[in-house]
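Removed: one protein chain of the complex. Kept in place: all other protein chains.
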C-alpha cells in the first residue's frame, strides 16, 4: 500500500467519531454468502471483527452455512431439497444441519478469530436456551423448520461481559416437543439484535444493497427510510430474496435497534468501511 | 418405589456429609460408553448432574462419541479405521469427528440438560482456546490425532462462575499449524480436572472397575493406592484398555486432583450413588 | 436402613424438583413443642436445617422455649402464671424469659447447628432492632407482653447473605418506653417471613395438622384454601390453640409469603419430608 | 457546661489528629466493673462507643458480668463459689453464667447502644464458632472453666463490615467434648484483639492504672514499656489482680496489637478522653 | 485552653447527634472574604474541613478569589473594573481570572488541606465538564461573565467516592462558542449543592448573617423561613449584597438541598461550631 504516514494518520483520525459512536455498543453481524465462501473475504471479515472488538465495539456474529450443508448432504447421499426457497428439513437433514452449523462452520470461525488475536466462543440456540422455537406454520410442509418464539440473550450478554466474541449458529430448541429446529439466520440475527438492544444490525449479502434499477449495480440507494419501504416493495425495487432481508431490518429497527444495513459482503473489509469511515457501503435504513 | 417417608429422610440425611464435602467443589466427569448409548442411562446421568449442581457441586462434563462418529463415517461411505486401538484420522475423518462431537453429541447433551432444568453450555477445545495440541508422536501414523500441550481453563471457569454446566467436546486447536486435532477424551478430562483444581475426576466406563480377578465382576477392588498401581499392572490385574484409564487417574491425582474414580456407567445413577451415599461404586484411587 | 443404592438414588432424584423449587429461597421455621424437647427430634431438626442449607435453601429458625422458662422460673421460686393461655410477664419474669430464650435456648441451638456442620448465629429482636413492639392491648393485664409493630429484617438478610443460619429469639425492643417485651413466637415467625419475602413458613406443632375430625389423627386435611378458613373455624374444625396458628399462616400468605404449613414436629425429619419429597406432612395452606 | 463555642471548636480540633489516627482502625474494649454497674457510667460508655463509631473507629465491646451472675445464682439458691479468685463453675452454674451473660447483660447492652443511635449485635463465643476452648488445666478443680484454643474472628469481621457494633459474651464452645465453657473476659478480649489485628486494646478496671505506690492513686504510671514489666512485677508494683490484666496487655502487643491500655472505668467518658484528647488516662503499654 | 478532660468529653458527646446527622452527607461550603484572606482564619477553615471529613461528612469547597485577581490584574498593569458590582471581564481579564483562581488560589488550598492531613484535589468547571455556561444576559456589557446552564457533578461524585475533598474554582466551559466564562461563586456553589443533593449549603461571608436591624450586629436573625424572604426583602432587612446570597440559599433549598446557612467567616471555626455544636452561627434558612 502506498499510503504515507500522514495519510495513515488521517484515516485513523477520520475513524475517530465513528469509534466514539460505536464504543461500548453492540453490533450484530449476519454473516453468509460469498463472504463466507472466499478464504480472502473470510479472512478480511475476521480481522474486521477483531479490530472492532479492540476499539470497544461488542460484536456478535450470526452465521449461515448453506453450501457446507449441501456438501455434507451430498456426501451422505441425500439431495438437498427446497420448497419455495426454504430448505425442506426432515429429521435426517436436521441432524446434518446441526452438525455442519454447530460443529463445523461455527467452530472453524471460532478458531479463525482466536488465531487472529480475538477471544471467541461458539454457541447455538440450544446453549443457555438462547433460541426457543415452534414448528413454522407455512403453506407447505417444510419439516423441522422453526419459528423463533423466545430469545434469552443472557448467555450472549454473559459472554460479551467476559470479553468473548460470540459466534452463533441458528438452530433452536423446540418448545412444542423435543425437536430441534432449523431457523432462518437473518431473522435470528434480527431478533437477537433486538434482544441485545444492539446499536446496529448488518446483513452481509452478495449484492450491493437495494438498487434503484435492479439490474444496475451503480444505482445503489444509500439510505432508505423505514416509511418508504412499502412503496419500494410495491414498485418492485425491493423484490425477490431482498424482501425478507428488508423485513428483518425494518422489524429490528421498529423494535429498538438503532440502525440496520444491508451491504455487500463481496467487498473486502466492507464492515470496517461501513462502521469506521466516511464511506458508507450498501443500503442503510434510517 | 416403596420407600417410606422416614426412609426417604434417612437417605437424604445420609447424603448430608457428602454434600458438605463436595459443596462448591468441581467434579469433572468423563462420559462415554453405554451410559451415552442407552437412553435410560443417559437420562439418569443428566438428572444426576442437574441434582449435583443444585446441591452446590460444580460439574463439568467431558464426553466422547465413538459410535456416533462411526455411524456418520459410514453414512458418508468411509470405513472407520483404527491403529492400535486409536482412530486413524485423516482430514476428512477429522471433519466428521468435529461435526459429530461438537455439533451433534455436545449440543444434544446441552439440550437434554436444559430440558431437565439445568443451565448448560456446549464448548469444545477451540472455544476460548481451551485445549491446544500438537500432532501426537506415535510409532505409527495416526493422522490428525493430537496430544494436548496447554489447557486454558479460563472459559470453563467463566462458565461455572456464571452458573452454567459446561459440556466439553475434546478436539483441540493445533499450535504446530492450522489443523484441528482429535484428542483422547479420558486424557482431556484428566488434564482439565488438573487445570480446574477439581475435587474429583470420574471416568464412566463399561466395566465395574478394576477387578482382582478380571473375569469376575464380583471381585471389584474398591480402593487402590496410587503406589500400588505399578504392581497391579505388573500382575496383569490392570491390563488392556484399563491401563490408559488408570494412567489418567494417577496423573490427575499426582497433579493435584484430590480423588479419581473409575466406575460403571451401566449402573443407573452411579454418579449420584458414588458422590452422595455410603455405597461406593467402582474403584477409587487414594 | 435397608435401602439399596438404587433406591437411594431414586430418593435423591425424587428430591430434585423440590430442591430446584426452594433453591435460593427463604424458609422460616417456627420451632417449638416436642421437637424442641426430645433430644432425638431436636437432633433431626438440626440435621434437616443443615441439609437444607447445603442444597441452597436459606433457613431462618424462630424458636420458642416455654418449658425451659417455666423450669427457670421455678428454680428462682416463682410460679409461672398464665392468663387466657398467655404468660403473665412481670419485670422479673421478663428478665427470666430474656435470659432463658436469648442466653440458653438460642445459643444452645447455635452450638448444635455448628457441631452438625452448619454456620449459625443467634439473634433476638433487639439485635439490629429486628423487632420493635408496644405493650399488647388485651382485655386483661399481661404485663410485658408486646405486640410487634415493626420488623427490620436487615440484620437477618445480612446474616443470610454472609452464609449464616440465623436462630431467632422472640423478644422485642419497646418503642413506647425503655422496656423489652415478650412476643408470641408464631406471630414473630409469621411477620418475619413476610419481611423476608419468604417462600414458605412452617409452624412445627405437637399435632398432625388440621383434623377433619379433631379426635382422629387419621383425618388430617392435607390442603386448606385460605378462603375456606372462616367456614372451618365456624364449623369448629379449626378451634382452640389451632386458631392463632392458622391466623399466622393466613396473615403471612395474605402478605406475600407463598406457602404456609402447620405440621407435626413429633415426626422425625418432618421438615425434610415436607420440603424435599412427594409426601406432604401436616396441613398446607394454598 | 459553661464551655464557649470557641472552646468547643478548640476541643474538636484537638481531637482531629486522634480521629485521624484511629480512623478505620479496630479498638477492642473490655468492659466490666463499676463502669457496668453504675447507670451513669454505663450510659457514658455507650455514648462514647457510638461517637467513636461515627468518627470511623470500629469498636468491639467484650463484656463481663460477675455481679449479675452472682445475683442470679443467689436467686436460684446457689452460693457463688470461687477458687483462687476464679469462679468454680459446675454444670448448673455454667447454665446460669451463659444465660446471664448472653441473654441478659449482652442483649441489654445491645438495646442500650441501639437506643443511643448505634447499630449493634450481640454475639457470644458460640456464634460463628468465635471462641473454641478446652477445659482449663489448673492446680485445682474449677469445673467448666475453659482456656481459649482458637479464635475465629470471621463473624466479628462480617459484622464490622456490615456496620454493626459487636458486643461479645465470653463463653466458648468446647472442642474436647460437647460442653460450653466459661472463659476469662480479659483474656478473650486480648485474644480477639490479636485475631482482629486491632489498633488498641482497652481494659476498663476499677483502679486508675498501675500505681508507682500502690496505695496512692496520684502515683499513676502513665506509660510502661513492655520490657519493664518483669521488673515491675518483681518489685511488687504490678501485683495481685493487676498481674493477669497486665499479662493480657503484654500478650496482645507481643502478638501484633499496636497499643494496650489499662484504665479507670470509674471516670465518665474515660474511653473518649483516652482516645480523642491530649489527656491520657490510665497506664498505656508501649 | 483551660478545658478539663471531663469538659472535653462533654463537648465531644454534645457533637454526637450532629455527627450522626451529617454522617455520609454532602456539605457544600462557599468560601470567600475575610476567611480566605486572614491566614489564621484560613487555617481554621482548613482544619474544620479535615475534621468534618474524618467524622464522615463529605465536604465540597467552592472558593472565590476577588482580591488575588485584583492584585494580579494590577501587576499586569490592568485596572480592575466593575459594572453594577460585577467584574467586567474582557478576554485578557478572563485569562488572569482563570490563572489566579484555578492555578493559584485553588492549588494553594489543595496543598494546605493536604498538609493538614486531608486528601484533596483541585478542580474547576472545565474538569469533567463540571460547569457549562452561556454568556450572561444583562442590561450592560460584562464581557466573559457566564450563566451556568448545566452542572455535570459526575467528577465531583467520583472524587468524593475515592475519598478526596474537592476544591472547586468557578469558571465554566462556554456552550455558545469556545470561550471560557467567569461565573459567580455563590451561584455555582448553590447549583452544585443541588446537583449533589447536598444536605447543607454554607455561604461564608463577612457579616454575621441577616440582621433585624442592619446596623446592629447583635440583632442577628437566627432562622428565616423561606416563605418569609419576600417580606424581609420588601422591608429592606435583606438588602444590597445580601439579596443575591439569600436568593442562592432559597434556590438551593427549593431544588432539594435540605438546609442553607449564611454565616460569618470572621469567627474562627464557625463551620465546626455551626455543624457540630448546639450553638448555631449566622442565619439558617428553614
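As written, the chains take the letters A, B, C, D and E, and residue 1 is the first residue of each chain.
As a working rule, a residue touches a chain if its C-beta (ideal position, glycine included) is under 8 Å from a C-beta of that chain, and two chains touch if they have at least 3 such contacts.
No experiment lies behind these values; they were computed from the predicted model shown.
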>> For the chain that was dropped from the view, give me its touching partners among the shown chains.
In response: A, E
> Of the residues E:95, E:233 or E:279, which one touches the chain left out of the display?
Replying inline: E:95
> Of the residues listed, A:59, A:133, A:242 or A:281, which one is in contact with the missing chain?
Replying inline: A:281
> Which one, E:20, E:89 or E:180, makes contact with the chain that was left out?
Replying inline: E:180
> Which is it among E:134, E:155, E:228 or E:286 that touches the chain not included here?
Replying inline: E:155
> Any idea which of A:20, A:138, A:239 or A:255 touches the chain not displayed?
Replying inline: A:20
>> On subunit A, where is the contact patch with the chain that was removed from view?
In response: 1, 3, 5-17, 19-20, 23, 44, 47-48, 50-51, 54-56, 117, 267-269, 272-273, 276-277, 279, 281
>> Using the document's contact rule, name the residues of subunit E that touch the chain not shown here.
In response: 72, 75-77, 95, 98-104, 106-107, 110-111, 114-115, 119-124, 126-129, 155, 158, 162, 164, 171, 173, 178, 180
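Here, only the chains that are shown with their structure count from here on.
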> What whole-number Å value describes the gap between the mean CA coordinates of subunit B and subunit E?
Replying inline: 69
> If you average the CA atoms of subunit A and of subunit E, how far apart do the two points sit, in angstrom?
Replying inline: 57
> So what's the Cα centroid distance for subunit D and subunit E, whole Å?
Replying inline: 45
>> Can you list every residue of subunit B that touches 2 or more other chains, as numbers and ranges?
In response: none
> What topology does the chain touch graph have (line, ring, star, complete, other)?
Replying inline: line
> Mind giving me all the chain pairs that touch?
Replying inline: A-B, B-C, C-D, D-E
